[in-house]
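I have a structure I would like to understand better, so I am pasting it below and will then ask my questions one at a time.
With one protein chain withheld, the remaining protein chains of the complex are depicted in position.
Per-chain residue numbering starts at 1, and chain names A and B are given in the order in which the chains are listed.
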Amino acid sequence: MFDFSIVTKWFHSLLCGVMPEWTAIGIECLIVLLFIIVLYAILAIVLIYMERKVCAFFQCRIGPNRVGKWGLLQVFADVLKMLTKEIIKMRQSDRLLHDMAPYFVLAASFLTFACIPWNKGLEILDFNVGAFFFIAVSGIGVVGILLAGWASHSKYPIIGAMRSGAQLISYELSIGMTMLTVIMLCGTMQLSEIVQQQADYGWNIVRGHVPAVLAFIIYLIAGNAECNRGPFDLPEAESELTAGYHTEYSGMGFGFFYLAEYLNLFICSAMAATIFLGGWAPLMIPGLDGFNAVMAYIPGFVWFFAKAFFVVFLLMWIRWTFPRLRIDQLLSLEWKYLLPISMFNIILMALVVCLGLTL
Amino acid sequence: MTLDIRTIAPSELHEEMLRLKTERQMDFLVNLVGMDWGEEGLGVIYMLESTRTGETATLKTVTADRENPFIPTVSDLWQIANIYEREVYDFFGIKFLNHPDMRRIFLREDWVGYPLRKDDKTEEENPLRMTDEPLADTTHEYFLKEDGSVGVKENTVWGKDEYVVNVGPQHPSTHGVLHMRASLDGEIVKKVGLVLGYIHRGVEKISESMTYPQLLAMTDRLDYFSAMQNRHALCMCIEKAMGLEVSERVQYIRTIMDELQRIASHLIYYACMTMDTGALTAFFYTFREREQLMKIFEDNFGGRLIMNYNTIGGVMYDILPSFVKEVKEFEKALRNRFKEYQDIYTNNVIAKGRMVGVGTISNEDAISLGLTGPVGRASGWKNDVRKRHPYAMYDKVDFTEIVRNEGDTNARHWNRMDEMLESLNIIDQLIDNIPAGEFQAKRKPIIKLPEGCFYQAVEASRGELGVFIESKGDKTPYRVHYRSSSLPLANAMDTASRGQKFADLIAIGASMDFVIPDIDR
Partner (left out) sequence: MNNKSYLGGIIEAVKSLSIGMKTSLKVFFEKHETEQYPENRSTLHFSDRNRFCLEMPHNDKNEHKCIACGLCQMACPNDSITVTSEMVTTEDGKKKRQLVKYEYNIGQCMFCNLCVQACPHGAIRFNQEFENAVFDKNKLLMQLNQPGSKVEEKPKPAPAAKPAAPAAAAPKAEAPATTETTKKEE
């Protein structure tokens, strides 16, 4: 597997040769920032297009097909539309908080986005408490959503925001618990190290068998809820609250929420791919050396995106199948089912690891 | 049928009504029609029916005072009278003594005059207003003082501390422009109030200036998902009043069309129900099958939604030769897909959680609220007009009336699902035996009904739809009133959703399946 750190180290030493180290780091930071923003935008376009097509196919339709070949330019047309829309100023709303809210959501999304290991040696934020950092920064999003609901000075948004607060805080517990299960299996919180182990010893979902599969399913459910996506889309429950916390946003303010929602979907899927499905590690089947050699030839980031988008499709499939839960059912699902099961799962994983029952 | 009307003075009305309700068990107020008899005065016609004995009674009361007409309320006896009396107040200005909520219901609160009175100058007194519509939080109640004079007191509908959320008139889940005001306590609904009339077109007023064939064009636009049944009701009412016999072929065709329309309507119901509870994919499934049905409608009647099919004495066109084959194909397709509907939505654990035990309406409430159709039958009330007062071919076909006793959203949902299959059964029995005959009975070009009051009800997709016509022997009716099947359903939202979650309010509304043009008329 090609190690990208060779490239980054060579680039760093190249820059250090012509300038002092602090300028070199500054320039590298700018390049990384640019890389994140571009990748973020590209992924958003791909995801929105994919969502529309997948949703259409589930609903016996063919989806967007008028703007460009197969409707490929549809997303660009939408962005153009959003940019040219009038920004509606609400009377009696708290302007400062109202305008700030989308950026909180976006910032949380960017920070979590930066945690993902794309390839071997291609990590942006990678330190020994990576998983912990990921959970911590993803919590900022809820602040933005609560602010949006509160500052709009409107009834639907505040109901949506309150639902959202209750939902996100509850489901973060399950996410934490399931990640903890994996951390126990791997013995590290560093995301790059977790993936490296999976490349060496096999994917976590195979290695940890029963508790890992359970954790994976719970992670998917909780992750889906964390992204505010159906069947957990209560905060924006279209048929009840029109658009929930972003009812009063127009133009790009709404666009940011929309963008963050889709990227959160990707981040959730990417994290599932990273900690359960081996991240950039290729598919290896013990005993089939020829097959393994071919698989290893495929670059790591291709593997990573393939796995992430597989999970994205899984989440879309869930979204476009089920009806929405009610707020009390949503909370009882978390507190009565997911949380106890994932706690039990941690014990199970501890036993598995202690007794050396991992595959 | 021609109505046999007994007249009662307003002063004795309440006592007599109480006697009818308790002694003769007239627990179902079918219809309440406001009337303006000109010289004779303003009045109300009450149509009662007993759900136990099947007896019917029609009463009328008149007050000669046109300035301050007062009639005692019956809203304490039948809950549905509450909204019916507000409608009469709105259109005729009759004030009901002891009615707790005498606000206008369809028209703006600053409306001048009472449009259904024969002497009203609506257009002169009500220019287009550019101001916002006022929505009062308080209301008046008129009561009789001890000395015999009328007093007024103020009742509060919406308190100052209540968190009132406006659901509608522009809202994704009100199926049109229904405006519900819901008072919330957190997520829990405390009270629901209706603000109606956003698409009120005054069909009843317009009808008074139209000839009988012209009236027909209106009915398709009331409850557009029961267009066929609505028009069937009006045609039957006129035919029976003028003593016109329609051929057996027409009866067969009308019955089949009614049932096809019912299936189309229930397919739409399923789609709306799933969408309102967030299952957007299931929404499209029934549209797929409905499209097949729409194609049949389009080929045979030349319209998908507004069919204009029934005429006085027959139907507009004969069925096409391909009709029988196409209906059978549709039937096969629907039966095949039926399991799919239940797999993706109805049997789903989430959908069950959203429906079972939600929005329960007791049997007594259902009767008192006049909830006919699948909703009433979900509360254990056998109210099918097809069984109670059979018309067309319904007394000759064999079908079961779907009744459930739970009274919750789930029962209402399943009632409709089963009714679709039952409709297919009815079609099965008729489709191969359509007799030969003329499709349009011969009649005079100008239709005049004899003097009198006529009422004809049919089982529309949403319940009993009745047509009331009073004729003075002219070629235009003196008064036309439609017993809306959706108005009682919308009115029941308050009873059904008190104490439920806000999300349930939407699900209950979907399970009621009201159609706004039918409420507003």
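By our rule, contacts are C-beta pairs under 8 Å (C-beta built on N, C-alpha and C of every residue); 3 or more make two chains touch, one makes a residue touch a chain.
What you see is a predicted model, and the numbers here were worked out from it, not measured in a lab.
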What are the shown chains that the left-out chain touches? A, B
Which one, A:Ile6, A:Val38 or A:Ile62, makes contact with the chain that was left out? A:Ile62
Contacting the left-out chain: of A:Phe76, A:Phe291 or A:Trp317, that is A:Trp317
Using the document's definition of touch, tell me which of B:Val165, B:Val324 or B:Ala441 contacts the absent chain. B:Val324
Touch criterion as defined above, residue of B:Gly41, B:Gly113, B:Gly303 or B:Gly380 at the omitted chain: B:Gly303
In the whole complex, what residues of chain B lie against the chain that is missing from view? 210, 213-214, 216-218, 281, 284-285, 288, 291, 298-303, 306, 308, 316-321, 324, 340, 343-345, 347-350, 352-353, 432-434, 436-439
Even though one chain is hidden, which residues of chain A still touch it in the full complex? 56-62, 65, 317-318, 320-322, 337
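Please note the rule applied: only the chains that are shown with their structure count from here on.
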Cα-centroid distance, chain A relative to chain B, in whole angstrom: 49
Sort out for me which residues of chain B touch chain A in the complex. 163, 165-166, 171-173, 184, 187, 274-285, 288, 344-345, 348, 350-351, 353-354, 501-506
Chain A residues touching chain B - in the complex, by the definition given at the top: 55, 58-61, 155-156, 159, 163, 230-231, 233-234, 237-240, 242, 320-329
